[in-house]
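This is the structure, below, for whatever I ask next.
A protein chain is absent from this complex, but the other protein chains hold their places.
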Amino acid sequence: MSEPRTEAPFGRRLAPLEANRELGAYRLLAVRDPDGPTNPRPGQFYMLATAEGWGADGERPYVPRAFSYARARGDGTLEFLLEAVGPGTERLGRVSAGESLWLTGPLGVGFRVATDPKARHLLVGGGIGVAPIVCLSDELGERGEVLLGFRTAAHAEAATLFDHPAALATDDGSAGRAALVTELLRERLDRSGGEPAVYACGPPPMLEAVRAICAERDVPAQLALESGMACGFGACFGCVAPTRNGYVRLCVDGPVLDAADLDSALFAGAGH
Amino acid sequence: MSEPRTEAPFGRRLAPLEANRELGAYRLLAVRDPDGPTNPRPGQFYMLATAEGWGADGERPYVPRAFSYARARGDGTLEFLLEAVGPGTERLGRVSAGESLWLTGPLGVGFRVATDPKARHLLVGGGIGVAPIVCLSDELGERGEVLLGFRTAAHAEAATLFDHPAALATDDGSAGRAALVTELLRERLDRSGGEPAVYACGPPPMLEAVRAICAERDVPAQLALESGMACGFGACFGCVAPTRNGYVRLCVDGPVLDAADLDSALFAGAGH
Amino acid sequence: MSGAFDLCGVPLRGPVLNGSGTFDAIAARRTFGDRLLEEFPFDAFVSKTITIEPRQGNPPPRLWESPAGLINSIGLPNKGLSGFLSGDLPQLAELPVPLVVSVMGFSRDELGALVAAVGERDQVAMIELNVSCPNVETGLVMGADPAETAAAVGAVRPLTDKPLIVKLTPSAGDPAVAAAAEGAGADAVSLINTLRGMALDPRTRRPWLGAGTGGLSGPAVRPVALAQVASVAASVSIPVVGMGGIASGRDALDFLDAGAACVAVGTENFRDPAAGRRIARELAAVSRNERGFSAGRTRFSQDRPKSPAKVGKTVK
Partner (left out) sequence: MSGAFDLCGVPLRGPVLNGSGTFDAIAARRTFGDRLLEEFPFDAFVSKTITIEPRQGNPPPRLWESPAGLINSIGLPNKGLSGFLSGDLPQLAELPVPLVVSVMGFSRDELGALVAAVGERDQVAMIELNVSCPNVETGLVMGADPAETAAAVGAVRPLTDKPLIVKLTPSAGDPAVAAAAEGAGADAVSLINTLRGMALDPRTRRPWLGAGTGGLSGPAVRPVALAQVASVAASVSIPVVGMGGIASGRDALDFLDAGAACVAVGTENFRDPAAGRRIARELAAVSRNERGFSAGRTRFSQDRPKSPAKVGKTVK
């Protein structure tokens, strides 16, 4: 299985905004990237910044921010799902028609998916972490079963992005089952006996639960992790996660790592 | 004659943009300042910055920029004439509907105008320096004769701001006479024999010529000077001009100085 | 909250001062009128540094902006000691907050004369020693090394009962200098002063500032300031006045959490004349939101992770 990495054009490029719409608690940004590859691999990500007004007033943000692509439409349009959690995501969430983004990517290695057409796949997304699960689900179609968890119904609107039906849980029960998505995962694995491979993205505590659940059951799992990134292409050595083989840079050796390489998906600097 | 200074409300305030239109080579900004005084004095100025996107991308501008008000409409609207010469004026020139400016002022002391109704006044403006001449001309009406100089006809469109007729010169002769405004001044003073008081604002070489011409003829002159300002209210001691009494801060002791106090209006740091 | 909080025994209504040389209360009153007094932005006012003789300051240009900051080469213009005492002090005495007078001498004698003269005025609550200049006697920058600092502070300490704040030079990230000041009798230290910086004239390609180089301040230096404040606060037990790029209440809280007893606002005053008030308000809000209690003595004297400041020392 070759590394699921589509090479990026060298350097950053200007990508005009096509749309910026509210999607429940999140925003969905579509940008035109005619010069980028149309085939990034699910789990790869892009570094984004606004072309104007990035870090105004002498304050953060200064470096760009990392975002998994949610969908690459074949026509050169990329879609990103955003949650505003700080100055960078807030500024990006306010881009308006006529503005452009600085974009570098696709970056990192995506999910390694067995090519065996009979292999079964379990896709687990939590919160904003559903973004790379969207394109992975597109790719796997019926072969990929999707489990999603959100805080509230407002966040769960992101589930409408999926073309295939997905099982849904919310923390407060305002949409789908009142449960953590890891409970759905545990039940699902215990039902099936553990044959499928698991692919997950979400907040660190969720990923750690996924890791532990899969480890107990000897189910292979791949986790798309997050840590603070400055460059996204291996230059700064800032985005490391501790693995059984020492620190690895999530932007070039990840963001998708084999769960088996981790003692824990919860580490200092994990998440945003 | 009391000091021509209208006190400013303490602190900066948000002033919503009312209009931003092209005026030849310049831009005319109108902002709503309902909480500021409606009676600033000609020659006083305001510190301006955009509320958003000031100094984005980790670069200048960082501090606000100084602008003479061109007109204070009695209804709480202020008008500024802007020339884009660097990052701050470029950003201000791009403010658009819905945006606001941070504004502090009115600041400094304006032109000291003899209250004697029979006194005659000669107003000289060069380039962007016509801004404070507009409101001074409004105030003096028929008693103020206006001489204006610009580089080209495109710049000379700023002459349309004046309600009263003004003599016009351009460097290239594309509007009015092909001459420097200081030649108009010299001719005018030699014609009348020098009774009027002169009030001038413009680039340092023009102000120095005005100073020298008036000094030769013993005509009292007041010059609105410029230097780099960080604060505009006397806090930083950065905006000094050398006078016969030592350095003075243009933001609190000026920007209008008596020409008689200057050895030269051309000094290191003069102008923008 | 009045009386609940103090710096070196001087009661303050809150912990937000100005950095010396970044607010001229007299010029501000000319500009803003008496509203300045009603809405005075600081909890204590620090004067611009004064010297024995009057100084015109450096030739212009004196300012250049840099990313998230400002470079200045002002050169300590001031009326000199007697001009200050007769001209400025009566006006500064009208401010609604305690007055700190910043002084700089080019020898220990000069420093002593300034401290003695300023210290005997009732209007003066504290004295700040700006020791960032070379000592004409030894050639060393007074505040750059521990022994020189101790000698300067030791020389002036007997001359006044007023609390002495020693403003450390930026090269004194070395906490030994702060410790030396404490050992010689300083009641508090303040830091950071500006970092040496330069900019070129975009047209002539020669140094832009009249003085060649200048001092860098503003948010650009904030991480450097925070590191120095944390390291100094961990090594002295007198209060630390922290400054350098503070532009919001959250920034102020960072300095307090790093061990400062008070904070000072400098360059941000230029962007917003009322910045001190805004920052105090924001600080109260973030303290309330994030800690469950509001600013005040407890907050600033006891809840710091390292080296609690020795507050409550009496003035005389």
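Brief remarks on what is shown
Every chain is named by a letter (A, B and C) in the order it is written, and numbering of its residues begins at 1.
Simple rule for what comes next: a residue touches a chain if its C-beta (ideal position, glycine included) is under 8 Å from a C-beta of that chain, and two chains touch if they have at least 3 such contacts.
Just so you know, these numbers come straight off a predicted model, no measurement behind them.
In the complete complex, the hidden chain is touched by one of A:25, A:49 or A:168, namely A:49. Across A:119, A:154 or A:230, the single residue that touches the chain missing here is A:230. Which of A:4, A:24, A:220 or A:269 touches the hidden chain is settled by the complete complex: it is A:269. Which of C:76, C:195, C:264 or C:283 touches the hidden chain is settled by the complete complex: it is C:195. Per the touch definition above, the residue from A:40, A:58, A:129 or A:144 contacting the chain not shown is A:58.
In the complete complex, the residue from C:131, C:226, C:241 or C:261 that touches the missing chain is C:226. The chain not displayed touches subunit A at residues 5, 7-12, 49, 55, 58-64, 102, 104, 107, 227-231, 233-242, 246-247, 249, 252, 267-269. Annotation for subunit B: contacts to the undisplayed chain at residues 58-59.
Where subunit C meets the omitted chain, the residues involved are 66-69, 71, 173, 195-200, 202, 205-207, 213, 216, 218-224, 226-228, 230, 245, 250, 253-254, 257-258, 290, 305.
By definition in this document, only the chains that are shown with their structure count from here on.
Of all chains shown, the one whose average CA position lies nearest the global CA mean is C.
Centres computed as Cα averages put subunit B at a distance of 35 Å from subunit C.
Note: centroid distance subunit A to subunit B, computed from Cα atoms, is 55 Å. Taking each chain's centre as the average of its CA atoms, subunit A and subunit C sit 47 Å apart. Annotation for subunit A: residues 58 touch two or more other chains.
Counting only residues that touch two or more partner chains, subunit C has 67-69, 218.
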